[in-house]
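Submitted below is the structure of interest, expressed as structure tokens.
Removed from the display is one protein chain of the complex; every other protein chain stays in position.
Right after this comes subunit A.
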Amino acid sequence: MQFGVFSVGDVTTDPTTGRTPSEGERIEAMTRIALKAEEVGLDVFATGEHHNPPFVPSAPTTHLAYIAAQTERLLLSTSTTLITTTDPVRIAEDYAFLQHLAKGRVDLMMGRGNTGPVYPWFGKDIRQGIPLAIENYHLLRRLWREDVVDWQGKFRTPLQGFTSTPRPLDDTPPFVWHGSIRSTEIAEQAAYYGDGFFHNHIFWNIEHTAQMVNLYRRRFEHYRHGGADQAIVGLGGQVFMGATEAEAKRVFRPYFDNAPVYGHGPSLEEFTRATPLTVGTPEMVIERTLGFADAVGDYQRQLFLIDHAGLPVEMVLEQMEILGREVVPVLRREFEARRPAHVPSDPPTHASLVAAGPDAPHHLVAPVRAAEQAAAVAR
């Protein structure tokens, strides 16, 4: 199973000191967090993508390449890549290039973003959000899997004889996740292609998260990629730890009370009850996180949000020490102990996808169609 951190990349004032980091300081902090992830034995660092203040990460592949050059083992990912407003040709090229630089330590997560005006800023219509996600991703799959693409669609200028360069590393496109909080079409999309499904989870109750994950699992099986319990699932989580629960709450409370999204709303206690947020001892975090698998089934990737709401980077790095050295080793052991043998522990990686060979379903644009066509020929 993979564990890691995902960052929104917000520039937020530290409410305890009134100090706001510069954009440069925030970018540097994100880099240090990624490097710390590898140092303490985590598997994944994922960056958000935003095109408006107060967020800094507008150029994920630039940042991930910089991190790749300073790491050996860390898997670099996104949370999320804007499949609606980014030209799929640019995604195909940028992430294939990153694959080569990072020697395959790359996957990515498709999402539709959380800021309405991004659509008009990039010349798109927000009411077409779902169709854009569907058409653009289908084109992206073709660009990575067909050397020469002739293509026509509703939202982009047609392509004639187009070859996206460089070709994916080892002719093997990166593994893709699809992230959505409540759009069932996106869970269906992930299931159709046999891709991974990630639920951000941190602003919602687990019953809701479980409904989305179970829909994806059911449709994954429907499309014959495997059993529902073999579908590739990732979850978000949010933690803050201290030596005692009281100490953790004392330190985290001012950040919680002023946080973007839920600050000045519910109390810390209400929010920890309703959502996966856990503020307490490492043992509490372990118990809570293991409980996620009871709700959504055995899953493959757990990402924690640990660096938002103006938390100073030194405090975040301390949290990562606890996470990497005390929490995750226990989680790895306990999750494996409960996982049935036929349920994959890890999501597909570049190495596993290469090992599966060029005839594996991963290399097909639409594995379901290919299987149906083969069945029709056989009849």
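The definition used in the following text is that a contact is a pair of C-beta atoms (placed from the backbone, for glycine too) under 8 Å apart; a residue touches a chain by one contact, two chains touch by 3 or more; residues count from 1.
In this section, contacts and distances are computed from a predicted model.
Engineer: Among "Aminotransferase", "NADH dehydrogenase", "Oxidoreductase" or "ABC transporter ATP-binding protein", find the name that the UniProt record gives to the complex chain excluded from display.
Structural biologist: Its UniProt record gives the name "Oxidoreductase".
Engineer: Just name the one of A:D150, A:D171 or A:E270 that touches the chain not displayed here.
Structural biologist: Per the contact definition at the top, the residue touching the missing chain is A:E270.
Engineer: Return the single residue from A:K103, A:R182 or A:R224 that touches the missing chain.
Structural biologist: Reading the full complex, the residue touching the unseen chain is A:R182.
Engineer: Of the residues A:Q211, A:N258 or A:S352, which one touches the chain left out of the display?
Structural biologist: Of the candidates A:Q211, A:N258 or A:S352, A:Q211 is in touch with the missing chain.
Engineer: At which residues does subunit A meet the chain that is not included here?
Structural biologist: 131, 134-135, 138-139, 152-154, 182, 184-185, 187-189, 191-192, 203-205, 208, 211-212, 215, 219, 261-266, 270-271, 274-275, 366, 368-369
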